[in-house]
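Only one protein chain is missing; all other protein chains are in place.
The block that comes next holds subunit A.
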Amino acid sequence: MSTETLVPYDEALARYEPVLGIETHIELGTKTKMFCGCATEFGAEPNTQVCPVCLGMPGALPVTNRSAIEGIIKIGLALNCSIVEWCRFARKNYFYPDMPKNFQISQYDEPLCVDGYLDVEVDGETYRVEIERVHMEEDTGKSLHVGGATGRIHGADFSLVDYNRAGIPLVEIVTKPIVATGDKAPLVARAYATELRELVRAVGVSDVRMEQGSMRCDVNVSLMPKGASEWGTRTETKNVNSLRSVERAVRFEIERQAGVLDAGGKVIQETRHFQEGTGTTTSGRSKEEAQDYRYFPEPDLVPMAPSREWVEQLRASLPELPAARRRRVQGEWGVADKELQDIVNAGALDLIEETVRAGAEPAAARKWWMNELSRRATEQGAELASLPVTPADVARVSALVAEGSINDKLARQVFDGVLAGEGTPDEVVEKRGLKVVSDEGQLGSVIDEVIAANPDIADKVRGGKVAAAGALVGAVMKATRGQADAGRARELIIEKLTS
């Protein structure tokens, strides 16, 4: 292992200009695989979703899944790509045990979608990421290397292969070089991956879950001295499996490559692996010894020639895309750019919109999701959307607050109950007895006790210092563990002491 000298980020960016490129693989959520009728469910028993075709048995032949082609065309259209009138699949030949045929059906020089773009925003500035191509391919099986230190095939005691994933439709989205992002490069990379995920999710063709591998990014980074016209040598970092990792991988590569260049060295063109634990990248196979994939047109499949009518039908079927939606929501809710960005970054846009649709005021929906619930998600290290609370629950809580039957403090206790699995907000209110107490009789006795316990303050109020009543209200709230109707308590205290 070579020791690497990292150059602090700001220093690196003072001297070098990064150029990025991102290749993203997205598994489509089709019911069946790309070239056979096998199911695609995630997490099934190994090797139970297989057949002669996806196992590459002798004699088996692929048949293209039309809904996968629909899916990729929709992604292409959402990315403002042109959909070509004619293209072919190609075979990418290489030997690996998780590839049943020892070639992957992919696309080579004739991708289905070309020349698109995706606009992303970082700190209020828009960056246009140009899309080179979007092409269709099949996923490989999944290897599990048992034993050995690295978890990779070399050095493993033995390996197991699960072919359930083999043949799942995979869309690869390749950007053109992303230039002139300066010190924002890591953020632009992350914003691109985030926006792409939102876009594909909105189109509804994949669940784009990076932690399950249904969206995977490879990040290319190179550096050139500021003012230079020729790009530097790039590395390709694989295994980048979260949005945060995309940002970290770019940042680390900038620091590492700057170190290599500062020392007068040369960046090696190679594949690198991102290490989640340390936030670093480590050297993989060098591109110089890279394999020759011997691409050639797949003779078992006929060319694809999507008709223009079909493409237009698919275009018309696209839902509202994230950028347009954000503009609309911003108008409807009247939120500032920064707040909207926070909402999007927190993955709360859908949740808030659904909460509003369930009857809550936008401001209340935002307040609960972005403050109370976001804080709890962070505490648990979970995604906001994965908390066991629904937009309908949040809408109900805000309705209870609006009608005055609970207050904010009680509402937080209601969420405690819902998150703890105690039931719906109404059930939690019922079980925990969380009701604002405004009844004169019940409050009256508490107030009498509070007045008796605080004669000095009571005297002040009697003497006309009405503001002093606040302290007594606080004492009432404390005594009722937050359940008292504070307004009513205040009225009653003043009534008792001044009348």
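Note that a residue touches a chain if its C-beta (ideal position, glycine included) is under 8 Å from a C-beta of that chain, and two chains touch if they have at least 3 such contacts; residues count from 1.
Keep this in mind: contacts and distances are computed from a predicted model.
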Among "Glutamyl-tRNA(Gln) amidotransferase subunit A", "Phosphate transport system permease protein PstA", "NADH-quinone oxidoreductase subunit NuoE" or "Cell division protein FtsX", go ahead and choose the protein name stored in UniProt for the chain not displayed. "Glutamyl-tRNA(Gln) amidotransferase subunit A"
Of A:Asp10, A:Asp292, A:Glu379 or A:Asp456, which sits in contact with the chain we cannot see? A:Asp292
Looking at the whole complex, which of A:Ala39, A:Ile268 or A:Val302 touches the chain that is not displayed? A:Val302
Out of A:Asn93, A:Gln341, A:Gln413 or A:Asn454, which residue would touch the omitted chain in the full complex? A:Asn93
Which one touches the absent chain: A:Thr32, A:Ser159 or A:Thr282? A:Ser159
Subunit A, residues in touch with the chain not shown (by the definition above): 52, 55-64, 91, 93, 95, 97, 100-103, 153-154, 158-159, 161, 292, 294-296, 299-302
